[in-house]
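To keep things clear, I will list the structure first and then write my remarks on it.
One protein chain is absent from this view; the other protein chains keep their places.
Naming follows writing order (A and B), and every chain is counted from residue 1.
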Amino acid sequence: MNQMPSFDSISTRAAAATPVRIAARVRGLSDTAIAWLFITPTMLLLLAINLFPLIWTIQLSFTNYRANRPNAPVRNVGLEHYQTILTDPDIWARMQATAHFVFWTILLQTVIGFALAYLIDRKFRGHGFWTTLILIPMMLSPAVVGNFWTFLYQPQIGLFNYLVSFVSGVEPASFQMLGDVSLSPWAIIIVDTWMWTPYVMLICLAGLRSIPDYIYEAAEVDRASNWRQFVSITLPMCLPFIMLAVLFRGIENFKMFDLVNLLTAGGPGSTTELASITLKRAAFEAWRTGYSSAFAVIMFVMIFGLANIYVKALNQVKAR
Amino acid sequence: MTTVNPNSSLPRRSRWPAALRRRPMEALATVLIAAGVLMLLQPFALVLYTYSFATTLLGVAMFTLVSKFPE
Partner (left out) sequence: MSANAHSVVEPSAGAKLAASVLVILYACVALIPLLWIGLTSIKSPPDSIAYPPKVVPFVHFTPTAEGFCNLFTTRSRQTPDYIAGLPPSTGGCDEVARSRNMVVVGASNYVPRFVNSLIIAFGSTALSIVLGTAAAYAFSRFRVPLKDDLMFFILSTRMMPPIAVAIPVFLMYRELGLSDTRLGMILLYTSVNVSLAVWLLKGFIDEIPREYEEAAMIDGYTRLQAFWKVVLPQATTGIVATAIFCLIFAWNEYAFAVLLTSGAAQTAPPFIPIIIGEGGQDWPAVAAGTALFLLPILVFTVLLRKHLLRGITFGAVRK
């Protein structure tokens, strides 16, 4: 029980002993040809629909092109758009709105998600059933569910306001989750947390289950208290998994669009106008294509950087 | 760890400077990327926001480059 016997050691050795160039002895395409034949279609699709547009975006970001006036003369403006965006206090304020959203959603989801995972890991009767139920919100369409949440948030008739007034005694028509400047940032945080806490929970659960029992048994022999076991075994062993969840939720919420676009569309005013919504307004409402391309490149680079760290974290978890 | 491990897969005569090996450089690139992202999102100074993009871009370039360096 304490040590996992390695079942695959014999087969691994057998594999190592098998001649590598076995394919060369049989008919058919060479392995190299098959490798390229199998990879090329995928790469071509990604080149056409991801890489080519990306390069085009970079090129457009140095021009004043406008998609609604395709025939207007296009002028090269150099780094002007980048300069404008990166010194604009308004855009900086949008980034802070994004930061507020990212910070609080991650904090709440991590705390609640880890707590839930810890509780589920007590392995009470029927925990599998309840886990599946809890996971449902994260599988649903954020746009469609977000749209329904606007109904729950209605001041007089909404269920959310009714339940809050039921618990706290506040008049249900006295507050507007989506219409109030101070409440709307929290309205989107609540829905995102409702939707994505299960995601963090699921990954934390995997972390908890990856801790071998014998470590706890050894701690028990050393008479370590429960709290001490939690702090010095459970938390550190789960940390790579928590990091993975935090990074992924961070990337996802940094580029958040669907849920918030349907809940508030950036309003009231621009209190919940996150980076993606600013970008959409510049690109598809103001049609400042060059300017929004520069904005897009800035977001690309940030996410590409985070994705690098994410893959590093993935490999760390994979090694476990 | 700054000394070259004689048992590593590097050829003995490799002139690759120890400080430029993959692990420390990758850590530095990660710090740059994270710093850039924090600078973009922080609410304290506009000047940090202005240079956030350059910082992360540098980090990404470095990360891509050092992934080709020997361990």
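In this text, a residue touches a chain if its C-beta (ideal position, glycine included) is under 8 Å from a C-beta of that chain, and two chains touch if they have at least 3 such contacts.
The model shown is predicted, which means the values in this text are computed figures rather than measured ones.
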* **Residue touching the undisplayed chain, where the options are A:V74, A:L159, A:L183 or A:M237** => A:L159
* To do: Sort through A:V102, A:I189, A:V246 or A:I303 and give me the one touching the missing partner chain.
  => A:I303
* Candidates A:I85, A:A99 or A:I120 - the one touching the absent chain -> A:I120
* Please identify, in ascending order, the residues of chain A that touch the omitted chain? -> 11, 14-15, 18, 22-23, 26-29, 31-32, 34-39, 41-43, 45-46, 48-50, 52-54, 56-57, 60, 67, 112, 116, 119-120, 122-127, 130-137, 139-145, 147-149, 151-152, 154, 156-157, 159, 162-163, 172, 194, 197, 199, 202-203, 205-206, 209-210, 213, 216-217, 220, 226, 241, 244, 248, 251, 255, 257-258, 261-262, 275-276, 279-280, 283-284, 289, 292-293, 295-297, 299-300, 303-304, 306-308, 310-311, 314-315, 317-318
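By definition in this document, only the chains that are shown with their structure count from here on.
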* To do: Could you grab the centroid distance between chain A and chain B? Build each centroid from C-alpha atoms only and quote it in angstrom.
  => 24
* Asked: Along chain B, where are the residues that touch chain A in the complex?
  -> 26, 29-30, 33-34, 36-37, 40-43, 46, 49-53, 56-57, 59-60, 63-64
* Using the touch definition up top, name the residues of chain A that touch chain B in the complex. => 82, 86-87, 89, 92, 95-96, 98-99, 102, 298, 301-302, 304-306, 308-309, 312
